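A single protein chain has been removed from this complex, and every other one stays in its place.
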Amino acid sequence: MANSDSATIDLVHSQRKKGFELFVMGVLILCSLVAVAVTVGIVLSLLFEAFRFFERIPLTDFLFGTQWSPQTALRADQVAAEGAFGAVPLITGTLLISFIAMCVATPLGLLSAIYLSEYASKRSRNLIKPALEILAGIPTVVYGFFAALTVAPLLRAGGESVGLNVSSESALAAGLVMGIMIIPLISSLSDDVINAVPQAMRDASLGMGATHSETIRKVVLPSAIPGIAGSLLLAASRAIGETMIVVMAAGLAANLTANPLEAVTTITAQIVALLTGDQEFDSAKTLSAFALGLVLFVTTLVLNVVALRIVRKYQEQYD
Amino acid sequence: MSKTAIISAKDVDVFYGEKQALNKINLDIPENKVTSLIGPSGCGKSTFLRSINRMNDLVDICRVEGSITIKGQDIYAPEVDVVALRAKVGMVFQKPNPFPKSIYENVAYGPKIHGLAKSKTDMDEIVEWSLIKAGLWKEVKDRLDQPGTGLSGGQQQRLCIARTIAVKPQVVLMDEPCSALDPIATAIIEELIDELRNNFTIVIVTHSMQQAARVSQRTAFFHLGELVESGATKSIFTSPEDERTQNYIMGRIG
Partner (left out) sequence: MTDFITPSSQLKSRKSAEKRFQWYGRGAIFASLAFLVVMVGSILYKGSGAFTTTDVAIVVDLGPEAVDPANPQDARFEKIVKDALKARFPEATKRADRRKLYGLVSNDAGFELERFVLANPDKLGGEVRVWFRASDDFDILLKGTVDRTVDESERRLSDQEIGWIDTLLADGDVKRGFNWSFFTNGDSREPELAGILSALVGSALTLLVCFCFSFPVGILAAIYLEEFAPKNRFSDIIEVNINNLAAVPSIVFGLLGLSMLLNTFGMPRSSPLVGGLVLSLMTLPTIIIAARASLRAVPPSIREAALGMGASPVQATFHHVAPLALPGIMTGTIVGMAQALGETAPLLMIGMVAFIVDVPQSILEPATALPVQIFLWADAPERAFLEKTSAAIIVLLLFLITMNLLAIVLRRRFEKRF
């Protein structure tokens, strides 16, 4: 440090202090790299294990096969000991349940968002918005429990009374409940998007004598479409990746069907089924879970990237 | 009330919550003439304009007292429907605000919601008529399907005017329609306003006294929420009665 009796002022930091700051900076950078490391870790471990799977089962069999029965062999020399690993029924099952969920969540979420941003008074908005967000805060295992033990039996009984045969683990029960779960995702994102539509648009339409709902349907919503599409994509990605509801309510029967009253299974439900309990780690059965995980990761990643890009572009448009 | 007055305001008070924005405004606006409302910023001229087609209803805390009549009908009477009112009293805003749709759709929007066209041919005629009236037809007739937001600022504002007159209102309110435009676009719009007065009664809020002098036959000067004086544009600009008006015109309040 500078001498007290020195006439000059020391403008140079001590080396020790500088070293410490460099060290702190290094720690900071390291911490922010953790997020990147996690992504890299996910990609590497999924790719590595999936690669080992595809060494045993050809990729085309996996992607285009319509038969899913990942039996482990009873004896090592058994014929077709590896079972069948056609992912098509899982993919269609996932899509069917997500489609049902979106059919529930899109109208409910969108109409709620429109009402909250365009009609509701400030007070009721402040009450209803957090109440809707509770739906997003409830753990998915609770939804799964409710779907499996309340909604599914109700649907079954309801179906019976009109002469329909509803499976006790129907795609409908899982999809309905999942739809409710993603309502707040759609409503809060769409709410932001609708609020971002400039007031001048509304003024122009109202000033010509359009009613409020005409203004919303013909001016506000068309301008907000890209943002709303982004929010729907995010919700769809959430539905595809949702696990507990389908594990508990949709079951494990790999049916290739479009009938919502039948039981189907999903990618996530199969991953759980394949990996819970003790297993040898080298069997095709266990490794197939990572191949499914890779499909899931890539699908949701693509949806998210596209959705985030759309939303960001939309926000820039009105900045 | 003069014989030719179409709009007549009597003792109009406007409040935003506790704050009084307009104080006892009495003004008659004659038919098929251009009336300009001038005054320094915050004087209440835009507030008054927006209370003529009840756009102020959109502001929760806004309250209007007194009466405004159009052809003798009180527009604040409880049985009046704002939607029907606004179809008769259109508005053009400060910043051009075309909808993010095609030029055609922009103009057709009003007639569509009010059910003014019985067929596609009807609609085509209305769109063409409106764009001709707004002096935009020649420039856009070959690209009606292109987005209205792709036009230049001045063209956008003329599109907004076309959109407003497409519903055939009786009154067109203009809230500083040229403030966001360059001088050339402004000149075109001013010319247009002069032509439009043959079909419509026009009330225009403007910040520019030259513009008021150029386009309007009548002028009303607002100051601090009060109507200081109104009359023929020529007499307001050449021999104002009130000192405040004189100061403003001379550029001493601004």
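We call the chains A and B, going by the order they appear; numbering starts again at 1 in every chain.
The criterion applied here is as follows: contacts are C-beta pairs under 8 Å (C-beta built on N, C-alpha and C of every residue); 3 or more make two chains touch, one makes a residue touch a chain.
Worth saying up front: this structure is predicted, and the values here are computed from it rather than measured.
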item	value
Contact list for the unshown chain, restricted to visible chains	A, B
Residue among B:11, B:81 or B:242 that touches the chain left out of view	B:81
Subunit A residues touching the omitted chain (full complex)	13, 17, 21, 24-25, 27-29, 31-36, 38-39, 41-42, 45-46, 48-49, 107-112, 114-116, 119, 128, 131-132, 134-135, 137-146, 148-150, 180, 183, 187, 211-214, 216-217, 234, 237-238, 240-244, 247-248, 268, 271-272, 275-277, 281, 289-290, 293, 296-297, 300-301, 304-305, 308
Touching residues (missing chain, whole complex) on subunit B	70-71, 73, 75, 77, 79-81, 83-85, 87-88, 113-115, 170
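Here is the rule we use: only the chains that are shown with their structure count from here on.
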item	value
Whole-Å separation of chain centres (CA-atom averages), subunit A against subunit B	50
Residue ranges of subunit A touching subunit B (in the complex, touch as defined)	198, 200-211, 214, 218-219, 222-223
Residue ranges of subunit B touching subunit A (in the complex, touch as defined)	53, 55, 58, 82-88, 90-91, 93, 95, 97-101, 109-110, 113-114, 160, 163-164, 167
